[in-house]
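What you see is the complex with one protein chain gone and the rest in place.
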Amino acid sequence: MSYNLLKGKKGIVFGALNEMSIAWKVAELAVEQGAEIVLTNTPVSIRMGDIDQLAEKCNAHVVPADATNVEDLENLFTKSMELLGGKVDFVLHSIGMAPNVRKGNSYDNLNYEYLKKTLDVSAISFHKVLQAAKKLDAINEWGSVVALTYVAAQKTMYEYNDMADAKAMLESITRSFGYIYGREKRVRINTISQSPTVTTAGSGVKGFDKLIDFSERMSPLGNADATECAEYCITLFSDLTKKVTMQNLFHDGGFSSMGMSYRAMRQYNKSFSEE
Amino acid sequence: MSYNLLKGKKGIVFGALNEMSIAWKVAELAVEQGAEIVLTNTPVSIRMGDIDQLAEKCNAHVVPADATNVEDLENLFTKSMELLGGKVDFVLHSIGMAPNVRKGNSYDNLNYEYLKKTLDVSAISFHKVLQAAKKLDAINEWGSVVALTYVAAQKTMYEYNDMADAKAMLESITRSFGYIYGREKRVRINTISQSPTVTTAGSGVKGFDKLIDFSERMSPLGNADATECAEYCITLFSDLTKKVTMQNLFHDGGFSSMGMSYRAMRQYNKSFSEE
Amino acid sequence: MSYNLLKGKKGIVFGALNEMSIAWKVAELAVEQGAEIVLTNTPVSIRMGDIDQLAEKCNAHVVPADATNVEDLENLFTKSMELLGGKVDFVLHSIGMAPNVRKGNSYDNLNYEYLKKTLDVSAISFHKVLQAAKKLDAINEWGSVVALTYVAAQKTMYEYNDMADAKAMLESITRSFGYIYGREKRVRINTISQSPTVTTAGSGVKGFDKLIDFSERMSPLGNADATECAEYCITLFSDLTKKVTMQNLFHDGGFSSMGMSYRAMRQYNKSFSEE
Partner (left out) sequence: MSYNLLKGKKGIVFGALNEMSIAWKVAELAVEQGAEIVLTNTPVSIRMGDIDQLAEKCNAHVVPADATNVEDLENLFTKSMELLGGKVDFVLHSIGMAPNVRKGNSYDNLNYEYLKKTLDVSAISFHKVLQAAKKLDAINEWGSVVALTYVAAQKTMYEYNDMADAKAMLESITRSFGYIYGREKRVRINTISQSPTVTTAGSGVKGFDKLIDFSERMSPLGNADATECAEYCITLFSDLTKKVTMQNLFHDGGFSSMGMSYRAMRQYNKSFSEE
């Protein structure tokens, strides 16, 4: 349902690969709520994914950019301001890569070149996005930037590996840059810490289906899905949340505040029935 | 501006005293966004304040209730469902009282009867509201309940006294009941931790103006005011935040994530100029 | 092994019932480390439990006191200073009671008189202990006070009920009073958040054995037991931790920092084997 909550707003959405992507849902919903957007991703992801479909649906332009490359980012913001006819009001950062996870390197056997890649793509890219935007003065006053993160930044989840450290750094960048960008340009920066979500990225983690089951039973409202995450993003891009900044906001059906639920414990207890 | 974000929703707003009250702004804004509401407060506050004006403006009924009294609360929910023609979708709890603060009792010289009063009015009342609502099944599935709190629950603020303990308990009730109400009825429960706000309640705290100055300089976006708080409440009552529950959400211009800002430190440093 | 870590120190230990009690272990270990102590508990607990045995073993006096009663507490501190020949250096608060849990009232069906009892015994008693001690100037400079708490104060554990709210308040009192007592008398105040422990108190919670199993498998170092908790208390009473105050310190084998462990997940997954 459209409330025109983002009427007249312009935005840039990073990280839409295919229709399972959270970024995909954010793009769709932002446009539905009245926004005009530019979509971006790496050239490789653009080839592999279906972003052109999305662009058509959203009446949006696609500007390729590698978010670890400062020049690409400066080009992206410059082009976006041209295409959108002015500065942007919101940015979504939904970017991550974990070569150590993909290669099956356990956390006590990290390849440090891969770790650097993980940090560069999943965390430092966010700083580069913000620094490029600020240098070009590309975000309007009271603009809103959101990055996606996961509770493993606070609570260790086995198999999440060095991605946990990257997310912890991402959340720190959110605070550090949130302070600077807030005091100087009134731009707010937050992360949404989302339930484990069945996306192309998420599904690479081993044992992911069982983790999702556990998370579902632990969360009083159940896991949040990609569409619900997009809805929450929209509220953060809107003018109704202007004084929320430097926060990590859990969007997870309550998981982050649970120690143990009856439903999860009942399931857990079944495991003993045959012993 | 109306987005009709609460179109068709029904709500109960506790704690509107006069137009400085956050609850007052929430009531106004909720109605502006399409909601129908019932206003409530204690008989004393109703006499002392201007709630009838607000009721008229909002086309709302006033149902008196002492939130520490279970019967009053049951009557409130029953009446509200009659007046609104069905279950409610949202509730705002903006209630507090601190007789030890008012009487100038320092925290190491508490009157324990006053402490009980503080807890009863400022924290336990929230449990009573929720328990009464649940017993009467007075809140629709995916309904939303918000209570207002303050960062002193986490970080000690001198002069905030036993109210800090009451707020810590309030936030715990939010989690504890959020689990139960979420798993059984899909109702979400959150607190908003708001900047120090110039209201009739807030202005009772000693040295409050200087604290507000410090808070303003510490917060990259400045303090959040009552209207902005109301706007944030609206997003939490809307259908766009369905999976946010059991959270304490800071709405404070970034204060809660600051250790020291340049602006506050520059001011602080001036204090040494004459020494 | 004795390091004489508390040589020459005097302390008061609340809450030793029988040899399963954490307070029992703290008393034994404190004396082993060179301290002189006074034991205290309610008259009922003294009759029901084995504190006289402990007193003999520890060469300690027993001074009965109901920790919800200010006069009793003032008498306790006065007597203790007489018996020990001076002010005390450390205090352990290990006190809790949850009549709603005992009576099987679920959290959405609380008896509010019982809730008041829960708060009075489990949280407010800590404030009363501190206020009485400060009024009588009964704690030496750089003294140390510790209260025991549980992670349910932060993360909801089903069946822990209103005790979670009491513990949240207890931890807030620790901060609030830690500020006052620290600035004025250099006394530090902390809580230890301990693993679920098989004590007479703990074992009353329904499904407690399975919760302990889950907690054990989640914690990389396994659950902490009562003796280990006592060892940790000793370090906090010693002169080696003088600048630690207003903290909630997890002593739980890592549980509080875990989202999901391999061991717990492997067990959880077994539950699906027959379905």
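In this document, chain identifiers A, B and C correspond to the written order of the chains, with residue numbering beginning at 1 in each.
What we mean here is this: contacts are C-beta pairs under 8 Å (C-beta built on N, C-alpha and C of every residue); 3 or more make two chains touch, one makes a residue touch a chain.
This is a predicted model, so every value here is computed, not measured.
One chain is not depicted; across the entire complex it touches A, B, C.
When the missing chain is restored to the complex, the residue among C:Lys87, C:Arg186 or C:Lys210 that touches it is C:Arg186. From the set A:Lys25, A:Arg175 or A:Arg188, the residue in touch with the chain omitted from the display is A:Arg175, counting the whole complex.
Among C:Gln53, C:Asn109, C:Thr235 or C:Ser273, only C:Thr235 touches the chain left out of the display. Only one of the listed residues, B:Lys79, B:Lys116, B:Lys135 or B:Lys155, touches the absent chain: B:Lys155. Among C:Ala55, C:Met169 or C:Ala224, the one in contact with the hidden chain is C:Ala224.
Only one of A:Ala153, A:Val244 or A:Met265 touches the absent chain when the whole complex is considered: A:Ala153.
Contacts to the hidden chain, counted on chain C, fall at residues 1, 3-5, 175, 178-183, 186, 188, 195, 220-224, 228, 231-232, 234-235, 238-247, 249-254, 256-258, 261-263.
Interface residues of chain B facing the missing partner chain: 151-152, 154-159, 207, 210-211, 214, 257-262, 264-265, 267-274.
Residues 70, 106-110, 112, 115-116, 119, 123-124, 127-128, 130-131, 134-135, 153, 155-156, 158, 161-162, 164-165, 167-169, 171-173, 175-181, 184, 246 are the ones on chain A that touch the missing chain.
Here is the rule we use: only the chains that are shown with their structure count from here on.
Here the CA centre of chain A is 41 Å from the CA centre of chain C.
Chain A and chain B, compared by their mean Cα positions, are separated by 30 Å. Annotation for chain C: residues touching 2 or more other chains are 155-156, 158.
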